[in-house]
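Note that one protein chain is taken out, while the other chains of the complex remain in position.
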Amino acid sequence: MQTEIKHVHKSYSPTRLAFMRLLRHHLALFGLFLVVAVSLAVVIVPFFYGDSPKLTRVWLGARSPGFTHPDCLSKNIFIIGEEVETSPSLSDTEKLIYQTKNFSRQEIRITTRRGKVNTIMLTDGARHIEELDTSTLKGDLFRSNDDGTAGVRLEQAFVLKKNAAPPRGLFEKGSRVLMMLLIKADDEVTQNIVTLNNSIVTSITVEQSNNKISSEDLIIKGRDVISVISDGEERSVTHLLGTDKLGRDLFIRILYGGRISLLVGIVATLVSIVIGLSYGAVSGYFGGMVDSVMMRAVDVLYGLPFIFLVILLMVLFDRSLILFFVALGLVQWLTVARIVRGQILSLRESEFVEAAKMSGASARKIIFSHLRPHTIGPVIVYTTLTIPLIILEESFLAYIGLGITNTSDSLGSLVEQGVRMLGDAGENWWLLLCPALTMIFILFGMNCLGDGLRDSFDPKRAL
Amino acid sequence: MFRYLLRRLVFVPIILFILITITFFLVRMAPGGPFSSDRELPPGVEEALTKRYNLDGSVSSQYGRYLVRLVQGDLGPSLKQKDYSVNEIIANHLPPSILLGITALLISLCAGVIAGLVSALKSNSWLDYSTMALAVIGISLPVFVFGPLLQTLFSRVFHILPVSGYRGISLHLILPAVTLGLPFAARFARLTRAGMLEILSEDFITTARSKGLTERTIVLRHALKGALLPVVSFLGPAIASITTGSLVVEKIFNIPGLGREFVESALNRDYFMIMGTVILYGTLIIICNLAVDIVYGFLDPRVGNAD
Partner (left out) sequence: MAWLCLFNTADVMAEGVPGNVPNSVPGWKAAYVPEGEVWKYTEQHFTFNNGTDPETLDPHLMTGLPEMRLAEALFEGLVTYDPSDLTPRPGVAESWDVSDGGLIYTFHLREDAKWSDGKAVTAHDFLSSWKRSLNPVNRYINLFFPIAGAENYSESKLTDFNEVGIRVKDSHTIEVVLHAPCPYFLDLVAFPTYYPVRVELIEKFNEKWTRPENIVGNGPFVLKEWSPREQIVFEKNPHYWDRDFVKLETVTVLPISDLNTAYKLFQDDKLHWMPALPVARIEELKRNPDYYVYPMLGTYFYRFNVTKLPFDDVRVRKAFCLATDRVEICNELLKGGEQPSSHFCPPVAGYKPVEGLKHDIVAARNLLAAAGYGKDKKALPKLEIIYNTSEGHKMIAEAISQQWKQNLGIDMGTRNMEWKVYLDNQNNLDYSISRSSWIGDYADPFTFFSIFRTDDGNNRTGWTCREYDELLDSVSVTLDRKERNKIFNELERLLVEQECPVLPIYDYVNKGLIKESVLGWEANIRDVHPLKYIWRE
């Protein structure tokens, strides 16, 4: 008698089933979102953002997030007949006006010992002098703020002599050190007018106190610039996440750093998978003596501590990106091999392999088409959990000085720099917080995703 | 079990031998030698140094001589720390490393397992989420971030722990051990939670519950052993990673351990020191892996003679 069969569920492949389970795992989805968001950001945003991660504006120094300054470079070079050398975003203009004030800055540092003046130093060249009479100084004297900018102006002239007590009130209460800035600035603002035609400089005029001078060439120092006006519009640059010690934009450096870290993570993991999968599959499938020997070899390599192997590789070969992929991948493949081998060993005895064998399929076909789908699961999980490991390992290498070189710094490198620059009172906090948060997002995302995937691929999981 | 053990043990010296040979030749391939410096050596000095430290002759003859001394237990002189032999350096620096490693492992095991258990038992609660979030942060940042931050917090802001140094079992050990153990604690927590959740959903637990056993008994007597399986299987790689993490911690907290010797000997091309540390670590890791496999074998009756 025929019974009606209702609601025949389509037979899903294990991967499909896992995927469906994944969709119900909220934390994993959040992780996936993070990973995708950051990956898209690091890949796409740099195309729109402009500045190169290597572009330095040394006179700025480390500035906190949101810092704005006129759009110019350290040196803005204008030579008639040649292409203009200034901020790339200005190259389309026809008329550029740079308002500048020449100024020079000299740092003076005074210390006391037991109430008497101990050292008087002009910091450039570390020149120590015995006596300082401020009335002889040309320029204005200011106290120096903690971030190096000019603070309160010191109006009264005074004299400091070594081993004599300093004037009252000069030193702040309880402080033994006084940092001052001697600033000499022009009174007038100079207007530097440059006309361009298709980025080629056609004329240069310098105006100061109603004097107009034409010039064949002009070089403007970034720190002298007060404002930049391009075709009537004032142009400035805002650093979203601040700058580092060389005045480089932190946001773009994090994007490029993320690119490199992700690239290394992904490719190294792929390398390890390719090697490990093949090795483990062969070992697991053939079993017996072959398996024994191959696994003992793995033991040998496990015994060689990873760090040492990587250091040796870094030291023996040119430290290019490719070497990183290979070296870091070479270390991890052992784990894949073991996982795959384990899976294959347990699956080997299962029914469908028996069936395949009986139907005459060759060993190779069995390995690659029947067993592989079932190992995909653990391998995918492994991938998402290994990429974070590799990113951390690269950070470690950067810490000991064997990191990626000759490219923009990786994320791990940025975090390391942030830790080193962090002051006692939290100075330069953004240099640590921003790269660290980015790294947390990526790794957190990957790990959550990995957890979710692992749960999804496990048929015993009841969600 | 015994036969399994014996079979594995037989391989240990073979593996070590291959390790030593590969390392010996590999290390001499690296550019730069132990005596190069930024000042040119006067003529004759390099030869004299080479001879004095037994580095003359072909590489194979050096290898032979090295093996002969190795069998007698002599690991050679250090080319960088000229007043000490490799044996002495290892003897001096191994105890702090071991102490640090064990303390870190213990702290991370306890903290991690407890956190994981609590999370699993109160799964999907705020406690669970926050603990797991903290755990993930613990494995999302490199060790050299946590070290100085903890140092600043506990030494400079709160003044309750010393900044650095090593005084054996003392307050000085706390910060380094915690820093070193943090990523492992995080991992153990996650593994324990996952393992626990898995076990708790097994049939035999339901059976136990229906039999009327208290939750406490169930957890401690029946579930724990199975739940700890993944933790134990992770112990092997954990011990290996602790050696690399210890380098950073030893540097930051100025602990005279072997981790630094390891990396610095490679960077200094201190050939004999490199060999010594490779042999030491190699043996340690192989034995640890073996021990872990045995423990795993006890815990999981399914494994055992799978070879």
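Quick notes on this structure:
Note that the chains are named A and B in the order they appear, and that numbering of residues resets to 1 at the start of each chain.
One rule holds for everything that comes next: a residue touches a chain if its C-beta (ideal position, glycine included) is under 8 Å from a C-beta of that chain, and two chains touch if they have at least 3 such contacts.
Note that this is a predicted model, so its numbers are computed, not measured.
In the full complex, the chain left out of view touches A, B. In the complete complex, the hidden chain is touched by one of A:L345, A:M421 or A:L437, namely A:M421. By the touch definition given at the top, subunit B reaches the unshown chain through residues 30-33, 36-42, 44-45, 47-49, 52, 77, 80-85, 89, 92-93, 148, 151-152, 155-156, 163-166, 251-254, 256, 260, 267-269. Of the residues in subunit A, those that touch the hidden partner chain are 54-56, 58-59, 61, 73-75, 77, 79, 83, 85, 105, 107, 109, 111-114, 119, 121, 123-126, 128, 146-148, 175-177, 179, 217, 219, 223, 245-246, 314-315, 319, 401-402, 405-406, 417, 420-421, 423-424, 427.
The rule is short, and it goes like this: only the chains that are shown with their structure count from here on.
One finds 29 Å separating the Cα centroids of subunit A and subunit B. Contacts from subunit B toward subunit A in the complex involve residues 11, 15-16, 18-19, 22-23, 26-27, 29-31, 136-137, 139-145, 148-149, 152, 156, 190, 194, 198, 201, 237, 240, 243-244, 247-248, 262-263, 266-267, 274, 277-278, 281-283, 285-286, 289, 306-307. Every residue of subunit A that touches subunit B in the complex is listed here, in rising order: 292, 296, 299-300, 302-308, 311-312, 315-316, 335, 345, 388, 392, 395-396, 399-400, 412, 415-416, 419, 422, 424, 432, 436, 439-440, 442-444, 447-448, 451, 454, 458, 460-462.
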